[in-house]
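Quick one: the structure is below, questions incoming.
Of the protein chains in this complex, all but one are displayed in their positions.
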Amino acid sequence: MEELLREKTEDTPYVELLPSGKITFKERSLPEDSNSFFAPIFDWVSEYVKNPQEKTEIIFQLEYFNSASARKFVKILIEFEPLFDNGKNVKVIWLYKQGDIVIRDRGIEISKVISLPFEVKEI
Amino acid sequence: MQKPLYIKGTKDCPQVTLDCENQIFEISGRSLPEDSAQFYAPVEAWLESYVKSPNSITEFNFRLDYFNSSSSRKIMSILFELEKIAKTKNAVKINWYYEESDEMIKESGEEIRSIVKIPFELKSYKAPVVVKPKK
Partner (left out) sequence: MSPEFIFETFLDLKKDYLSFSYLGNIHDEITDMLIQLSESNIDHVAELSKMRNKVSFLMVESFQNIVRHSGNIPVEGNLPKPSLFQIRNIGATYYIASANVIPNVKTEMLKNRIGRLNTLTQEELKSLYMEVLSQEQDGIQRGAGLGLIEMARKSGHKLECFFEPINDEYTYFYLQIKMSGKKNPSEDEINLTIESTQQLHSKLSGENILLLLKGNFSQELILPVLKMVEENMSSFVNVHDKNTFFVLGEILQNIPKHSFVNEEGVKEGIFFMEKFGEYFAITSGNYVENHYVVDFEEKLNAFSKLSVSELNSLYRKYLREGNETEHGGAGLGLIDIIRLSNCNFQYHFQKINEAISFFTMRAVV
């Protein structure tokens, strides 16, 4: 399995999907067409979960994301729930900039709809 | 030898490299600062000291995409400074680059050339093709 990397642009996030089990989304996500931006990410994730690592870490470090992206992030996280149910170590780490309680609360909101260990942390 | 001066370009200020040792003298990018006096002060100070003991050959490159009228004054003051080298036994030459379809930068180059008294060459280049993703 190969890694998937996307440099950040003005409206799409930095994406790093590593076969070693480290998945990262950073910066801003407000693509004009979220379906086409996230399609390769979903392909990668569905491939990964077939043959996952013992430990998977999903890291979000976002500054801004629109509602369409929020839905995509949740959909991605849902893909990992069966792994956790099957005893794999899966963890979501939601990072927010010091004082950015709007992003913190958006993380907490997402954690409420996801059944995965979810850590919200200030950096 | 004089220490080099590097200024990293920003969205509205140009990139500046003034380096005697490697013989690079260049201003490139956009020059749109509202307060051009402030931005160009270190450049002018550097040149003022440089012209007192310049390299035997100085080729100075301008590769600008845009510049506002207050920058054009500063460009002139840089050129007037460089004219001082031309009065010595040392050589100085200006290369003014413009993207081949950029009439405005070309025209400004022609105008400036007619004012200053140093060898001044206009050089066109082809912009690298940027493929913009279109949906």
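The letters A and B name the chains in turn, as written, and every chain counts its residues from 1.
As a convention for this text, a residue touches a chain if its C-beta (ideal position, glycine included) is under 8 Å from a C-beta of that chain, and two chains touch if they have at least 3 such contacts.
Because the structure is a prediction, the values reported are computed rather than measured.
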Next on the checklist: Among A:1, A:39 or A:102, exactly one should touch the missing chain; which is it?
Outcome noted: A:102
Next on the checklist: Residue by residue, what part of chain A touches the chain that was omitted?
Outcome noted: 10-11, 30, 32, 35, 63-64, 66-68, 70-71, 74-75, 78, 97-103, 109-110, 112-114
Next on the checklist: List every residue of chain B that touches the chain not included in the displayed model.
Outcome noted: 11-12, 32-35, 37, 66, 68-70, 72-73, 76-77, 80, 102-105, 111-112, 114-115
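One rule holds for everything that comes next: only the chains that are shown with their structure count from here on.
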Checklist outcome for this item: Per the C-alpha centroid definition, the whole-Å distance linking chain A and chain B comes out as 46
